[in-house]
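Of the protein chains in this complex, one is absent; all others appear in place.
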Amino acid sequence: MSEPKNNGFEPNIIAFLCRWCSYAGADLAGVSRMTYPSNIIPMRVNCSGRVDAEMIIRAFEKGADGVLIGGCHPGDCHYVNGNYKTRRRVLLLKRALEQVGIDPKRLHLEWISASEGTKFQRTVTSLTERIKQLGPSPVKNDPANRCYRPK
Amino acid sequence: MKGIAYFPGCSLKETAKDFEISAIAVMDALGIPLIELKRWNCCGTVFSLTSDDLMHHIASVRNLIRAQEMESPEVVVLCSMCFNTLKRVSLRVNRDEESLTKINAFMNKELDYAGEVEVKHLLEILRDRIGWEQVSEKVIHPLDGVSIAAYYGCTLVRPHEVGIDDTETPTVLQEMIESLGATAVSFPFQTECCGSYQIVDRRDLVINRSYRILSSAQRAGAQVLITACPLCQYNLDEAQTELAERLPDYTSIPVLYFTQAIALALGVEAGTIPDLLAESLVGQEIPKKEETTR
Amino acid sequence: MKQLARSDTLREKVEELSGQNVFACYQCGMCSAGCPLSEEMDLLPHQVVRGLQLEDWTVMESNTMWICASCLTCEARCPHGVDLACVMEAMRQLYLRKSLDHIAIDKLTTEEIARLPQIALVASFRKKTG
Partner (left out) sequence: MPQPRIGIFVCHCGLNIKRTVDTQAITEALGEYPGVAFATDYDYMCSDPGQRLIKEAITEQRLTGIVIAACSPAMHEPTFRRAAEEAGMNPYLCEMANIREQCSWVHQDREAATKKALRIVNTIIEKVRGNHPLEPVEIDHVNKCLVIGAGIAGIQAALDVAESGFAVILVEKEPTIGGHMAQLSETFPTLDCSQCILTPKMVEVSRHPNITLLTYSEVVNVSGYVGNYTVTIRKNPTYVDPDKCNLCGDCENVCPESTESEFERGLVQRKAIYIPFRQAIPSSYTLDEETCLGLRPLRCNECAKVCDPKAIDYDMLPEIIEEEVAAIIVATGYELHPISSLGEYGAGLIPDVIDGLQFERLLSASGPTGGEVRRPSDGKIPKKVVFVQCAGSRDPEHHNAYCSKICCMYTSKHALLYRHVVPDGEAVIFYIDIRAGGKGYEEFVQHAIEEERILYLRGKVSKIYREGDHVIVWGVDTLSNRLVEIEADLVVLAISIDPHPSNPILSKVLKISCDAEGFFKEAHPKLRPVESLTAGIFLAGAGEGPKDIPEAVSQGSGAAAKAVTLLVQEKLSHSPEVVDINENICSGCGICVNMCPYAALAVNGGGVAEVNEVLCEGCGTCVSACPTGAAQLKNMTTKQLNNMIEVALRDV
């Protein structure tokens, strides 16, 4: 398959979505037939609390132009308080990213509940727009990071 | 800056002088004098309701620039129609960078407007900054026993984002009236429109509306009616002149600016007040109507 | 009243000028029920919106938009957030931008002009002349 027709930059964004809220919110956006850019690859995780720094850095290393973490609203975590831990972690990580030359704006944490299909749509649309403006990730073209190929 | 930047608007300099006179006197007495904007211009009177009509907002923006030049974060307005226009324009351009840039580009002779001036109605200053208790303390001629109806009209309370109080059941004027020692009369038509500028070519329609407003206030026991808008004041008074001719039973009631009522209570310059009323308000001998007890 | 050139995109034009979606209206009639001047209108406000939904140009011939005083009672109460005052303004603009004035200023006497509050005059001219 060829690249999309427009010559513009089409970013790759990894979305770690908590299965109880944001993933369900994304499903709702689908059920409601909302539309949003297709630059996002969803990954279902059990809880936003599972998303650790390693995974995020890994994603950037392997060429992601942006990372979205979708969790339940504070206080609504299916697993009591996993999302609070995520919030702290993301704040720290943003600083770390800056140090390695990745614009922290490429990492976005959003609380999206299962009933917020519209919010999911809005978030993805504006994040994609934002990443487009930031341009390709500086890490992307480093051949040392090229992807592994499954055997 | 001691005092507060103030935009008078056209009517206050011509047909509604009493509004300005009394407001200036009241604010002097309350220790926050009104400082008139230099080189202000007509705000345009009505907020342009079409989406593509940015240029119509320029007149208002110029006035906001005048406030900005005075390094004032806000500008206070008396005429509720001007207030409405200026406030809506400020909300539109202060929030929207694109409109702001366009407008600034268009006014090449002006300093750029930074989008930061807040528009306030005088009632908001009285309520939120001075407080009714403070006003009360300054009263030397309590308006005891006088029933005053609070007439809001449209532009003080609508639209919601501009209104200085609840759209349907505002209370700010009643609070003001009570602070002067008078009895506040709420009535069902207090936020009903008087017909506004239709007075220019649909006089009949305005007389009709005004009659409903006035009679509703009177049935509720009002002896005096206060307003915050030169146009409401004019329309209601015009209507009364005509009603008095047409309906022999019709008894007129004085229609004052709210600042005139405060001025009377504070014992400062209040502009023209019907003689009998002035005497009775201040001398507290106003004859009571029977309806007041209803 | 002079005639306005017709084309079949009345709804589109009004929506563009007013920034309102006329299909948001579900014809509840609350606007008409509360409009202080609806007694004088030959089409009630909700009928005007219905007319726009139907692309019915006759709404442009009704006096409704000229009677409307932009009092915003309808705007404040409409359950679906339709700002009818904007719709009326857009309809007026369709006329006025064709330089078709709705009132004749020269008919006002000097005496009237002197007595009327300035805000009334300016507002009236802005609403009813191009």
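Letters are used for the chains, namely A, B and C, taken in the order the chains are written, and counting of residues starts over at 1 for each.
The criterion applied here is as follows: contacts are C-beta pairs under 8 Å (C-beta built on N, C-alpha and C of every residue); 3 or more make two chains touch, one makes a residue touch a chain.
All values reported here derive from a predicted model rather than from experimental measurement.
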### Message
Going by the stated contact criterion, tell me the shown chains that border the hidden chain.
### Response
A, B, C
### Task
Touching the hidden chain in the full complex, which residues of subunit A are there? Just list them.
1-2, 4-5, 10, 12, 14, 19-21, 23-24, 26-27, 29-31, 33-36, 38, 41-47, 49-52, 54-55, 58-59, 62-64, 75-82, 85, 89, 113-116, 121, 147-151
### Query
So which bits of subunit B touch the chain we can't see?
166-169, 188, 216, 219
### Query
Going by the touch rule given at the top, which residues of subunit C touch the chain that is not shown?
26-34, 38-39, 44, 46-47, 73, 77-81
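Assume only the chains that are shown with their structure count from here on.
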### Summary
Max Cα-centre separation from subunit C goes to chain A
## Note on the structure
Taking each chain's centre as the mean of its CA atoms, subunit A sits from subunit C at a distance in Å of 48
## Note on the structure
Cα centroid separation, subunit B vs subunit C, in Å, comes to 25
### Task
Return the residues of subunit A touching two or more other chains; collapse runs of consecutive numbers into ranges.
none
#### Entry: Junction residues of subunit C, two or more chains touched
none
### Task
State the interface residues of subunit B toward subunit C in the complex, per the touch definition above.
9-11, 14-16, 42, 44-46, 48-53, 56, 79, 81-82, 154, 157-160, 167-168, 191-193, 195-202, 205, 209, 230-231, 234
#### Entry: In the complex, subunit C residues that touch subunit B
16-19, 36-37, 40, 67, 69-73, 75-76, 83, 85-86, 88-90, 93, 103, 108, 115-124, 126-128
